[in-house]
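Removed from the display is one protein chain of the complex; every other protein chain stays in position.
Chain naming follows the written order as A and B, and within any one chain the residues start at number 1.
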Amino acid sequence: MAIATELGRRVELVSMDPHFHDISIGIYRQERESGPGYLVHTYSQKPRALERIEFVIQAMATLGGMQQEGPRLRFTCGDPHQLTVRRIFIEACKLKPDAKVEPRPLNILDKKSNLNITVFGVGSGVYEFRSEAGGEDAASRVSAIAGGLAKLAEMTRVSSTHEQVAFACKHAHDAAVGTMLIRALNVRAILREEEMAASRGVLTAPSAQK
Amino acid sequence: MAEITDISNDFIRQEIEEYIERPEERERNINLFARARPKMQEIAAALIDGDNDTVNRLTREALDSGIEALEVMDDGLIAGMGIVGIKFRQNFIFVPEVLACARAMKAGMAHIEPILSAAGIEPVGKVIMGTVKGDLHDIGKNLCIMMLRGSGFEVIDLGVDTAPDRFIEAVEEHDALLLGMSALLSTTMPNMGKTIEAFIDADLRDKVKIMVGGAPVTQEFADDMGADGYGKDALACVATAKKLLGVVAKTRA
Partner (left out) sequence: MGTGAKSAGQMTSRQRVMAALRREPVDRTPVCNPTSVATVELMDLADAPFPEACREPESMARLAATGYTELGFDTIMPVYTIIQESSALGCKIQWEQKDNWPTVKMREPIWEKPEDIKIPSNLLTHSDTKCVLDAIRILRKEFGDEVAIIGKTMGPWSLGYHCFGVEQFLLMSLDDPGKTKLCLEKLKEATVQFGLAQIEAGADALTLPDHATGDLVSAEYYERYLRDLHIEFVERIPAPLILHICGRTVDRMDYIAQTGMAAFHYDSKNEPAESMGVVRSRISLVGNINNPETLFSKGPEQVRKEVYKNLDAGVQLVGPECAIPLQTAIENLKEIPLAVRDWHREHATTN
């Protein structure tokens, strides 16, 4: 009889957990009446594999600000935030079993611009990015990082601003934002879009045109 | 603007007429070969024909006659490879023929590289190149490396099946500003993303530009992985490398 059960739709897989005998750990999205939830699962039957799974679940609860319900996790806002969950899962699996897990701060040093970037929750799921420096270059970089987070976390830019992005659920997710901030510094697609937007309507010499 | 009849070499004229369909590519190649010396056109023709012995001989003769190494490289070898790339893209020729042309280019470059090195010409940039972990294909990567070296880049070739840590070590060891990753298998493409992630984790992402390429790779995939650039073939690889390093194309005096 088949052992593989219906677990939902797999969202992400860590194919070899370096901290526990190279087991494969998957995270599955399950649709429930109370809203979407996520199950962390391994097919491994190795002794203490379930303890490792439990660690990952708890780490995700901390890093993502998620609510743990037995083997499942969800955001209390009820929205799936699937890309965010995927990222939090990957980060949680990177942690050693004896690691102390704490929420990550809402500020970071951006080496590209040498700016300290701080993120403020301003309510209704809106987050504002600020740097200590002023000027066009700083503003441009802050805008790019905000855009990077928006792409990573399925947020939208708040219209008429360059430094505010918002969750559609209109709820705060500070822990998740803190966890994803480092990735937001290097989201190439956002930079490409901004380069293209900046060049629209600008006359270029024939040799510089594609 | 030059006409095709301005090209003195019959073989080159036929190649352009028969195999180059896109108007902008035809125009570019006509202009390029029309202004190239007959001797350079001969070298290009021999390269397109995969005749490494003739390329070897003609390159040597051209250099001995006093023609600048850069001119021989640009107007003979690289110009010839340009047509090879177009024919390959359009499935007029396949990998065996491309390999033969690459072999011919290598024969020519064997005479040119020492001259460029001795002249103390600064490389336009330093590039680390490798095929990603789990992938043992390197034909495309090797073509890119040849074109990059031909365009003045210093290239450190990590070979195939390159783990993320190895890419990181090489970037640090050689102080390279550019990394190129190749994947020929769709199943190994995700390792590009893993490598980029490893650079982020090692706090090195901002120190290096990363470009990707290979048959299954697309611009969309490159963007999703967080790469800085994508090249769909060896010629595009060189253009991408130059763009990422902000290199202005060298012109001969």
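By definition in this document, a contact is a pair of C-beta atoms (placed from the backbone, for glycine too) under 8 Å apart; a residue touches a chain by one contact, two chains touch by 3 or more.
In this text the structure is predicted, and so the values were computed from the model without any measurement.
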| item | value |
| --- | --- |
| Touching the absent chain when the full complex is considered, from A:Ser15, A:Gln67, A:Asn116 or A:Thr156 | A:Ser15 |
| Which residue of A:Ser24, A:Gln67 or A:Thr156 touches the chain not shown here | A:Ser24 |
| Contacting the left-out chain in the complete assembly, out of B:Glu25, B:Glu68 or B:Glu97 | B:Glu97 |
| Missing-partner contacts on subunit B, residue numbers | 50, 94-97, 99-100, 103, 133-134, 136-139, 142, 159-161, 186-187, 189-190, 215-216 |
| Contact set of subunit A toward the excluded chain (per top definition) | 1-4, 6-7, 9-10, 13, 15-16, 22-24, 26, 42-45 |
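Keep in mind that, in the parts below, only the chains that are shown with their structure count from here on.
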| item | value |
| --- | --- |
| For subunit A paired with subunit B, centre-to-centre distance based on mean C-alpha positions, whole Å | 37 |
| Complex contacts: residues of subunit A adjacent to subunit B | 94, 111-112, 182-183, 185-189, 192 |
| Subunit A partner contacts - residues on subunit B that touch it in the complex | 196, 200-201, 203, 205-206, 222-224, 226-228 |
